[in-house]
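Read the structure below first, then the notes.
Just one protein chain is left out here, and the rest sit where they should.
Note that the chains are named A, B and C in the order they appear, and that numbering of residues resets to 1 at the start of each chain.
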Amino acid sequence: MGNKIWKGRIEKNTDKTVDKFTCSIDVDKSLYLYDLTGTAAYAIGLNKIGIIPDDELKKIIYGLKTVKKNIEEGSIDTSLYEDIHSLVESELGKIIGDAGMKIHTGRSRNDQVVLDEKLFVKDALIDIISKILALQGNILKIAESKIDIIIPAYTHMQKAQPVLLSHYFLSFFKKFERDTDNLFFNFETCDYMPLGAAACAGSGYKLDRKLLKELLEFKDLDSNSMDIVGNRDFIIDFIYSCSKIMLHLSSLCEDLIIYNTSEFSFIEIDEDFCTGSSIMPQKKNPDVLELIRGKSSLVIGSLMQSMILLKGLPSTYNRDLQEDKKILLGAYKETSASVEIFSKLLEKIKFNSIKINNALKEGFLEATDIADYLVKKGESFRKAHNIVGKIVRFCIDKKISFKDLEMEELKNYSPYFESDIHDMVEIHSCISSKKVECGTEKGQVILNIESGKKKIKDSWNKLKDLIKRTPKFEKIIKYIDA
Amino acid sequence: MGNKIWKGRIEKNTDKTVDKFTCSIDVDKSLYLYDLTGTAAYAIGLNKIGIIPDDELKKIIYGLKTVKKNIEEGSIDTSLYEDIHSLVESELGKIIGDAGMKIHTGRSRNDQVVLDEKLFVKDALIDIISKILALQGNILKIAESKIDIIIPAYTHMQKAQPVLLSHYFLSFFKKFERDTDNLFFNFETCDYMPLGAAACAGSGYKLDRKLLKELLEFKDLDSNSMDIVGNRDFIIDFIYSCSKIMLHLSSLCEDLIIYNTSEFSFIEIDEDFCTGSSIMPQKKNPDVLELIRGKSSLVIGSLMQSMILLKGLPSTYNRDLQEDKKILLGAYKETSASVEIFSKLLEKIKFNSIKINNALKEGFLEATDIADYLVKKGESFRKAHNIVGKIVRFCIDKKISFKDLEMEELKNYSPYFESDIHDMVEIHSCISSKKVECGTEKGQVILNIESGKKKIKDSWNKLKDLIKRTPKFEKIIKYIDA
Amino acid sequence: MGNKIWKGRIEKNTDKTVDKFTCSIDVDKSLYLYDLTGTAAYAIGLNKIGIIPDDELKKIIYGLKTVKKNIEEGSIDTSLYEDIHSLVESELGKIIGDAGMKIHTGRSRNDQVVLDEKLFVKDALIDIISKILALQGNILKIAESKIDIIIPAYTHMQKAQPVLLSHYFLSFFKKFERDTDNLFFNFETCDYMPLGAAACAGSGYKLDRKLLKELLEFKDLDSNSMDIVGNRDFIIDFIYSCSKIMLHLSSLCEDLIIYNTSEFSFIEIDEDFCTGSSIMPQKKNPDVLELIRGKSSLVIGSLMQSMILLKGLPSTYNRDLQEDKKILLGAYKETSASVEIFSKLLEKIKFNSIKINNALKEGFLEATDIADYLVKKGESFRKAHNIVGKIVRFCIDKKISFKDLEMEELKNYSPYFESDIHDMVEIHSCISSKKVECGTEKGQVILNIESGKKKIKDSWNKLKDLIKRTPKFEKIIKYIDA
Partner (left out) sequence: MGNKIWKGRIEKNTDKTVDKFTCSIDVDKSLYLYDLTGTAAYAIGLNKIGIIPDDELKKIIYGLKTVKKNIEEGSIDTSLYEDIHSLVESELGKIIGDAGMKIHTGRSRNDQVVLDEKLFVKDALIDIISKILALQGNILKIAESKIDIIIPAYTHMQKAQPVLLSHYFLSFFKKFERDTDNLFFNFETCDYMPLGAAACAGSGYKLDRKLLKELLEFKDLDSNSMDIVGNRDFIIDFIYSCSKIMLHLSSLCEDLIIYNTSEFSFIEIDEDFCTGSSIMPQKKNPDVLELIRGKSSLVIGSLMQSMILLKGLPSTYNRDLQEDKKILLGAYKETSASVEIFSKLLEKIKFNSIKINNALKEGFLEATDIADYLVKKGESFRKAHNIVGKIVRFCIDKKISFKDLEMEELKNYSPYFESDIHDMVEIHSCISSKKVECGTEKGQVILNIESGKKKIKDSWNKLKDLIKRTPKFEKIIKYIDA
């Protein structure tokens, strides 16, 4: 492994097993752009306070551009380095010589890695928000175009009451809406500039942190150096938000896997998202849904990993923290891919009206409405509930449905039954009676679709602002020409 | 077990083992006040839409007051009931007869339990915010009164650089500040009124949900019945915030346990917060700190429990969700007690100046400042770092400290060394050179104490507003006289 | 709180909040019998080496019997004590005076609590093994009595191939068999006597540990005092085994919840194990299955709690460990209750042959057998698989089943099709062709039922031995008369 930047104090070279064990380059090389961006801004900052003269700054910027090019072309052997910070510093030195040796002035890997991670998290948040919004858009499309499909709603996986299919999908729109709110909140929490913290006590140079903040597009300065270098709250917050997204997806996938069984057959998943069996020729398995459900375990487990990592750790920086990058990158990758592919799958999902209609005919989905009918005629709810329970039991024993009962039989259960009963508890009436703002009545659902559209539009606008609040390498290096 | 409210449909009585297995009364009886409050508001709501006439409403309110009194006096055998909702409904019936049979009209335990849990979480958030703010207040008191104590900062548990003790404590102030922000955000996320969702499709009655929202002091209405009955996001959000608080405390406790060893001896923990050994007469163990560290595991594990519970669960209500109450109540209790006792412990902590001063003398805490000195004289940082590394190694071998080196020796390492070197790297200079906004220089630290005070004051004011946004049983029942 | 046993060194009384925070009596009072049993044995041990004279030993034994009686009658106010060890020592002192002050000689709460927990775990293992064996017995009963029911097996929740219902249930028998093996292994791992470790360095008295081992029915002596006092491996092993049991149950419950939907309707769960809805009169929900699935989250999360507790903890005893009791007792309770009630539920489960038979008719369950047919006639498997895949697609498009195809049509797909094809791929042939030892052919399944019976019988015998390897208070106190 190449020259260690700390080799003055430690005489021996660490042995190769140790190098391999301690190095993080395999993971953190994917942060190279953030490291280069941060370093470019920092060089400008050092120039501002006189540590780096103008000519050296130009060299450094030239050098960083070259390092970037070399990394992107794959011409650097990354395996020679301990981490991305050492790589950038050493490669820079190779290109521009001694001028490169100043860029670490008043900076430590402790604050540098926090910067890189924060820039990564901000971009990751933007990526995931955009994918969630796209998914929400697809949900609204289904909700709008399938507004007339009625499905049975289930509680305890038992048929409960009829609802609009749109209402069902909007229930997930709502969950993802909360997720979006979380992600936006995470962005704000993360958005404090860490440079200047150095190792833990603060930089020994009077850096112009406000300039750095502006160059790096942060909202504000982070304010305590000891906190900064050990702070990983923004990382676990991000993974937590990912975990919740995956929980919501796991629940939706579970529903769809069940609705996709031949027994339910409510939906058909496009073959694009299914795979077959190596042995059973007839199989068309909902693999993508299962994999997302499976990946939810990875992401939730990642949250656990990051929290166990921090539990009982002394404050400020400890090397344990290096492991957080693997966890963070993994959780991001799985979540981003899952949301994206689920959104695509949803676009092509088909609904099997015949099977759904058949399902509505069994299971006494109108029972609650019958009880409500009696209440509206004057019965108390608890008694009405009891009466209808007995009627259901009677029907099950007789293998008949509620509609098969004669008025006379009904009267035996309650004098409140009248001839309007059958109209009132027909499936469409069951829907139209749920007129509360959160209910499944068509008008309410349409209102909720409309407010959903507005909400998404606002979120897209908000997201555009966030995108402006992330630094671009190309933009920063233009600063020196200004 | 008493009469089941659903016994119409199901003929057999469940056997006793099943009753014991399925009942949740042991846990949810502690939610009785929320259930009564919600029921009172709901009765008023039913009165508004004509389901419950005025005279019956009065009876119901009277009945609920009596149930409350009976519960608080311990005169109800809670073990007879399946859950708190059944208890309230049945006991009400015993007191006021048939009028009580109407209060479940258009309501389900599915939305009722969400209401109870939301009211609980809102109160729990307020309690924990108030305790965190009190803790932050105690941190500021220490930061202010001990402003002149310098301690070694550690990274990797190795001496790093000198910092103000106040700076150290402010680093935790910052962490708890982020926690407070989280908790306030959680409150907003939780603050949507769920009633009207009924079982899952929405209520069959045109409830005046805005009235319910006002009576129950919610910010707004929740908007999708299928989402509402299965939504536990506000619970895992709360437990997540608790987990982060406990992580921060676990780290602080770890520090203090180490600083409290006889080898460090930086602090002395008041005997109030220590216990002895049953066998070793000399022991004075920091039990409270250890228990908090231990309890952090419980709370983080609770987060895991709640997330595993939800993973892959079909949407809407499934009985699995019943288990969330035990998890929620436990996580709250452990967190609240930990923050409270830690705050008390902090008030009485003592600092051992002699031991701390001795610790500052060893470990080459000034090394970074020596490198900075060379940089300021003209050396590049990477070379300066290397030079000082070699000097440290030389000193260790010779068992001397940096101050023991002659100028001549120093000149051998770098021509930049001059006679001002020793003043520049004296401990106080190391502190005063960290003038960046996040640094440990005294002026900056004082500024941060001041902004901390302002932040706390604002938070207390914000908290007062939240307190107004929670319903009181006594206030609601007065509504009927108006 | 009562007198602390360590109050010599610490002058102040801890304040009440601290008492409440540090005390564990609420949890560990349920270990009283283990503490009394261990103390009785220890007293005999101290008598053996002359610390406690014969007359005092008699007093102590009398005292312990009285304490036991008082606890069981509820006449001791447990809330006055810090933990069960203090309670026993203090209550003993009240009854017999000074003689009681010797029982802690050469013993620490550190080794005492390990003893109590080991005795608890050994009993808990026996309890859970017995319940798992009972459950396995019930599985075998179903497997035997329902040997002629054929069901569709599912992979990816899609119909795969026909199997015997017995084969399905035996797959869970197998999982529980591995669980039993684990539990037996846990018993052996746990079965080392800890007393003599004292606080951490070993007792300062030459205890006759072999006598203690015999009295307390341990297999062998534990061998390193520093390990003993911090060792919680036997606890996490136990919780891990519980977690695996719960994972297996969660999977079985998930299957049954789905088989119990009205769409599948393969099974009917006895009403004893279902509950209704507070609002929907028709509901009969499989609550017990859902609760078990939910409780699996608690137990798995408990494992996490216990592991986080230990992560990064300094060795030997730290007060953090106190929290392990709550976790242990909770995991045990949930697992034991879940296995027990599931076993009962299984006894009364009914199978709906008509629905199951209908399910066998759709989904091309015979497809693999058709491919196998072609292979046996001479086709390579991969080609056969491809051919059958195309046939299935054709049938789906035409909405026909395989049996509706004419020989001519079949010949178009492969010349290997002959007139015996329909017999060979009829459902019963699909079963009878799976003759490998692990296959679903009836003969093999019967063999597996038989070997299952033998395995259970052996396990019951092994369990009887384990029961002998646990101490009984009554037996120990008889020792002094011998």
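Simple rule for what comes next: contacts are C-beta pairs under 8 Å (C-beta built on N, C-alpha and C of every residue); 3 or more make two chains touch, one makes a residue touch a chain.
These figures come from a predicted structure and were not determined experimentally.
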Chain not shown: contacting residue from B:L64, B:V88 or B:A160: B:A160
Sole contact to the chain not displayed, among C:L57, C:I76, C:I96 or C:I228: C:I228
Contact with the hidden chain (one of C:L211, C:L247 or C:A337): C:L247
Full-complex contact with the absent chain, from A:S302, A:T368 or A:S459: A:S302
Selected from A:P281, A:G452 or A:P471 as touching the chain missing from the view: A:P281
Residue of C:Y34, C:Y81 or C:Y168 in touch with the missing chain, whole complex considered: C:Y168
Touching residues (missing chain, whole complex) on chain B: 154-161, 257-258, 260-264, 276-287, 290, 304, 307-308, 311-313, 359, 362-365, 367-368, 370-371, 385-389, 391-392
Contact footprint on chain C, counting only the chain that is left out: 5-11, 51, 89, 98, 100-106, 110, 153-157, 160-163, 167-168, 170-175, 178, 181-182, 185, 189, 196-207, 209, 221-231, 233, 236, 240, 243-244, 247, 250-255, 258, 293, 296-297, 300, 303-304, 307-308, 310-319, 368-369, 372, 375, 380-383, 385-390, 392-393, 430, 433-441, 444, 448, 451
For chain A, the residues touching the chain missing from this view: 4-12, 14-15, 17-18, 20-22, 82, 85, 104, 107-110, 112, 198-199, 270-285, 287-288, 290-291, 293-298, 300-302, 304-306, 308-309, 318-323, 326-327, 337, 340-341, 344
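Just so we're on the same page, only the chains that are shown with their structure count from here on.
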Most remote chain, CA-based centroid, reference being chain A: C
Interface residue identity across copies chain A, chain B - same or different by half: same
Distance from the mean Cα position of chain C to that of chain A, given in whole angstrom: 35
Between chain C and chain B, distance of the C-alpha-averaged centres to the nearest whole Å: 33
Cα-centroid distance, chain A relative to chain B, in whole angstrom: 24
Multi-partner residues of chain B (each touching 2 or more other chains): 5-11, 104, 110, 198-199, 293, 296-297, 300, 304, 308, 318-319
